[in-house]
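The other protein chains are all here in position, but one chain of the complex has been omitted.
Entry: subunit A
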Amino acid sequence: MEDCLAKKMEITVSEAEKRTGRNAMNMQETYTAYLIETRAVESQSEGQCAPVDSLWRRYSEFELLRNYLSVTYPHIVVPPLPEKRADFVWHKLSADNMDPDFVERRRIGLENFLLRVASHPVLCQDKIFYSFLTQEGGWKEMVNETGFQLKADSRLKALNATFRVKNPDKRFTELKHYSDELQSVISHLLRVRARVADRLYGVYKVHGNYGRVFSEWSAIEKEMGDGLQSAGHHMDVYAASIDDILEEEEHYADQLKEYLFYAEALRAVCRKHELMQYDLEMAAQDLTSKKQQCEELATGTVRTFSLKGMTSKLFGQETPEQREAKLKVLEEQIQEGEEQLKSKNLEGRDFVKSAWADIERFKEQKNHDLKEALISYAVMQISMCKKGIQVWTNAKECFSKM
């Protein structure tokens, strides 16, 4: 992927800053701004670093960018943004958007989003995306000027509305089903993981109480005192160790969350196909009925029941001139309809082709990323076990000296 922007440009979201300003309703608000830094990748031989460009963006601008990309490239599984509000929290984690840990994790998530877009063969070439990274002022206006909101199909927003599609591409139907199941299973996993984290936290922290009581007990002992005291210290270390362990695990949760949201993006592509297929089928149906009307007018036979037919029977027939005019209009419409149907068909097939290509790309990426995530999770668990063995071995040694 030599054309990929990510290869030509280093992109980081390096800082987050609290800002206050006035919103659209002229009310004071507090928000966080993120610093995007970009630098052209120079050839290694020069050994020189290109200058860093930077600009500040807030979350809502990222949202605008993503909306634009989703509408403009409906056949692409567009990378998701990190969550808007903290979800799947366990008790120690804050659900507050201003909480520094949340902001930090969001910063990483936003950087990840930009890198995903920049390494996508199609998306990375988008001008609006490039301007997002490089042009501070007037970017919002530029996006709105593309008029992408008009292109947006409001029906896509109605997630659960069903359309009776007679001949969808089976692969998309299966894929939509898969994305629903994936969303469900990852949500469940994240919820239970949060509860597991909560409980594990409790187990570790209670051990801290040993530290205090061993210390108090050691005060009344002679030979046992030192051993107890130092063992108590190790219990304190044990209790404190859980904070770092669980913080690291949040990164794993974030990786899972990304694919939870990716499942939504996948579903959106399937829905788009459904809608296109629906429109196509509706257009074909409309064309067929117009052709029938035409035939009926021409031959004078009424094959199907129609109100017009009935009224004309009841209130008298049309004049030959009227009939002629109507036929002409219909014939024009039929011609238009046939052309539209042709182009819709073509559109539909192009969509299926390019969407499926991106879906294959996405599947590979997903398998690779999730495997990596599972490996890093296993590594985290291994590290936690080793720490546990270390602490208890130290404590055992202290006890042996009692």
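Note that contacts are C-beta pairs under 8 Å (C-beta built on N, C-alpha and C of every residue); 3 or more make two chains touch, one makes a residue touch a chain; residues count from 1.
Convention: contacts and distances are computed from a predicted model.
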Per UniProt record, name of the chain withheld from view ["Sorting nexin-30", "Alkyl transferase", "Snurportin-1" or "Multifunctional methyltransferase subunit TRM112-like protein"]: "Sorting nexin-30"
Of A:Leu81, A:Leu182 or A:Leu330, the one touching the omitted chain in the full complex: A:Leu182
Residue among A:Val52, A:Met98 or A:Ala378 touching the omitted chain: A:Ala378
Subunit A residues that touch the omitted chain in the full complex: 178, 181-182, 185-186, 188-189, 192-193, 195-196, 198-200, 202-203, 206-207, 209-210, 213, 216-217, 220, 223-224, 227, 231, 367, 370-371, 374-375, 377-379, 381-382, 385-386, 388-389, 392-393, 395-396, 399-400, 402
